[in-house]
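What follows is a single structure, and I will ask about it in a moment.
Here the complex is missing one protein chain, while the rest keep their positions.
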Amino acid sequence: MIEANKFRLGLFVISGSVLFFIVIFVFGLSDIFVRKGKFVSLFNESVQGVAVGSPVKYKGVPIGTVSKISIQVNDKLIRVDMDIDMKAFVTDHQSGAKAVSSFNDFFEHESKMGLRCRLEYAGITGLKYVELNYFDQFPQAPVIERPKYITSNYFYVPSIPSQFKDILNLINTSLEKISRVQFDKISDEMTGTLKSMQRLLDDPKLKMMIDKMEKMSDNMEKSSSNVSKVLTESKLREIVDGLDTNLKSLNNLTISARGSIEGAKFIETAQSFREAAYSVTDARQALLSTLLKLDQTLDSLTELVNYLNDDPSSLLKGKHKPVVIAPSAK
Amino acid sequence: MGSPARELVEKIGIASASVFRDMIEMVCFVGDLSKVSWRVLRKPSQLRWKETLYYMDMCGSQAVPIVLMICFLMGVILGFQAAVQMRKFGTELYVADLVGFSILKELGPLMVAMIATGRAGSAFAAEIGTMKVNDEISALETMGFAPSRFLVIPKMLAMVIVSPVLTVFGDVIGIVGGFVVGTTMLGLPLMAYYNRTVEVLYPMVFMLGMVKSVVFALIIAVIGCLRGFQAECNAQGVGRATTSAVVTSIFLIVIADAVLTIIFSLMGY
Partner (left out) sequence: MSNECVVDVKNLTVGYGDIVVLQNISFSVSSGEIFVILGGSGCGKSTLLKHMIGLYTPFRGDVLIFGESMVNSSEDEKRKLMRRFGVTYQGGALFGSLTVAENIALPLEEYTTKTPAEINEVVQQKLAVVNLDGFGNYMPSELSGGMRKRAGLARAMALDPTLLFFDEPSAGLDPITSAELDRLILRLREELGTTIVIVSHELDSIFTVADRAILLDKDTKGIAATGKPKELRDSSPNLWVREFLSRSKLKRDM
């Protein structure tokens, strides 16, 4: 009754043991026979998401795993050790010392060419892997030079900040620059400029000048009508001579007018206004509208000055009249 | 006496006293057992090989079908539940991780322990309880034998040998269960699932599961036998002993599992 079924028991023990060794072999002892290269890298950013066993990829090809993560106390860098399976690299020599040396040469060369490692997201789970690649297209952060404590039996691969950190950096610097813009001063300066503009426009001399010009043009009109009344050959010459002197004195007047207008430096002021406006991209609506009105005023002023510049005689002739007069003068 | 509150307090007192007594008895039993085990270890000829082999057969090879069945289904269920959740995130391949780790670390040893409790633990308690009713325990003693050498050591040894082997079966078939779900329901490529499993699992996880299964085996054998020895000398007593053996074993297994998990995680696994 209390007799074991020896055959069944034997079968059980044997198959169990065989299975045991198969499992051990499949789950890891096979690793023992894999030739490994030891890589190490140093990060000065958080390695959140990377764990022992996280994959290491070379241009997307899984070539190994992270074997250890530690903190270097002396420089506060995070050291990530990686085991690289040499079998992932096909060389001319399939095995032996030659394969190892060609593997070494390959990475020596790669490292000189600027091979870098970077932490990348493996998915939405927040897990990361270590990517070995050339990252030329991204702004090169200062590379951590190989420290002395990393012995020569390790390959040192410098790290570069992860993409996420790049984005963070950009945002940070932009925010910093914005905070450096002195909005108070800009608005103070602008108020001052506007006031001086107002003063300029209110200047009685300018008014008087315009009044005088108006009077002059009235006189001109009168004299022109007189001209047509007493238009004789002899008198015409006299008149032309008189007109000549008149024109000369008008020229002088124009020059002095231009000088006084240029003294106001309308154009430069407008330019600086625009610049100020550009530097503040998110300017307030009120400021914008004020500037717009000011701009319009300036524009019309500039127009006026240009007009006078092109045709100084219009000061005498008025805006549209010369078109009427010129043919008759010929 | 009299007031219900007082009665309640008294009942709690009596209950805790009995629990305390039970614990003392357990410790004494383990102590006695250690002494006898040490003697057997020093003189292996004292071991009852025939009984040991019988219990290995009974608790081991005869339990293989049920272990395979339960653990396979465990893998399938686990894989299925994980798949439903992970599919939402497109992380189906992680089913391999989840099934592999859960089975190897927890469910493999635990399921085997539960089956062994039901099959072996209860049988041990019933057997020793019946022997006690029939004066066989007394007979052993008056023949000058330490009953635990005859009745406990072979069962304990058999369980300790057999339980890890059963766990290996359970682990493998459990992972196969997850594999079946992964390849049929999720349509994952056969090799992808296999590679993922092999990639993430390492031998230490497997070995820790083995350690757990040995501890569980000891608990089942010791508690089963202890409850048998404590059985009252009648048929109902044997029945109660059997029930108590199963309940106590499961309780202690869960506690041991928690403790071992904490220890292993402190060790860094």
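To keep things simple, chains are lettered A and B as they appear, and every chain counts its residues starting from 1.
The working rule: a contact is a pair of C-beta atoms (placed from the backbone, for glycine too) under 8 Å apart; a residue touches a chain by one contact, two chains touch by 3 or more.
Being a predicted model, the structure only gives us computed values, none of them experimental.
K.L.:
Among B:Met69, B:Ala139 or B:Leu190, which residue is in touch with the absent chain?
P.N.:
B:Ala139
K.L.:
Tell me where the left-out chain touches chain B, residue by residue.
P.N.:
51, 54, 130-131, 134-136, 138-146
In this section, only the chains that are shown with their structure count from here on.
K.L.:
List the residues on chain B that touch chain A in their complex, please.
P.N.:
Per the stated touch rule, the residues are 50-51, 53-54, 56-58, 60-62, 64, 89-91, 94, 161-162, 164-166, 168-169, 171-172, 198, 200-206.
K.L.:
What residues on chain A touch chain B, complex-wise?
P.N.:
2-6, 8-9, 11-13, 16-17, 19-20, 23-24, 26-29, 53, 123-125
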